[in-house]
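The other protein chains are all here in position, but one chain of the complex has been omitted.
Take a look at subunit A:
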Amino acid sequence: MGNRSSLLLREEEIAQIEEATGFTPNQIERLYSRFTSLDRGDCGTLSREDFLRIPELAINPLGDRIVNAFFEESNSDRVNFLQFMQVLARFRPIKKNGMNILNSREEKLRFAFKMYDLDNDDLISKEELLAILQMMVGANISEEQLSSIAERTLSEADEDGDNMINFEEFCKALERTDVEQKMSIRFLS
């Protein structure tokens, strides 16, 4: 597999991706081999089905939303490798004196925020929050209870009184959380 991937990936492509995402060439090749192994159709792009074929992702309550995040920027129903890498780049750990592209605290938070934002209006409404909660908690809790939790959460974060959470309020709510740490993955190199 490793052979094939390095064959398919040309030098300038690697350089381009490195420029755009900050991954090292080694990491890029490694991830490319993962990309190709996900790509069942061998067409150089991934479809939603390719993602959802991962068994663990299927049981992840947010699986759909995460997959969706990959497609948001492409505007089509397929993701190419560069787009794939651009999404993953958000989860690179922040280095003090290295290339930090796409992986700032804000970008990480933005990704989390997008999970809630079902209708892409840059605001989290009560319905959206409720929907996400339902995905996570499952059916064992009554609707009423969940909606009071959602209300409570909204009112806690809401500062301008519009009963929505905008991105600033979202960042404010998480300002004590070590997002840089929590939303980083050690990519093997």
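The criterion applied here is as follows: a residue touches a chain if its C-beta (ideal position, glycine included) is under 8 Å from a C-beta of that chain, and two chains touch if they have at least 3 such contacts; residues count from 1.
The working rule: contacts and distances are computed from a predicted model.
Asker: Given that one chain of this complex has been left out, which of "Hyccin", "Ubiquitin thioesterase", "Nucleoporin SEH1" or "Sodium/hydrogen exchanger" is its protein name according to UniProt?
Answerer: Record says "Sodium/hydrogen exchanger".
Asker: Given that one chain is not shown, which residue among A:17, A:102, A:133 or A:164 touches it?
Answerer: A:133
Asker: Thinking of the whole complex, not just what is shown, which of A:16, A:37 or A:163 touches the missing chain?
Answerer: Residue touching the absent chain, from the options given: A:37.
Asker: Touching the hidden chain in the full complex, which residues of subunit A are there? Just list them.
Answerer: Touch with the absent chain occurs at residues 31, 34, 37-38, 51, 54, 56-57, 59-63, 66, 88, 91, 93, 111-112, 115-116, 129, 132-133, 136-141, 145, 148-149, 152-153, 156-157, 170, 173-174, 176-177, 179, 181-188.
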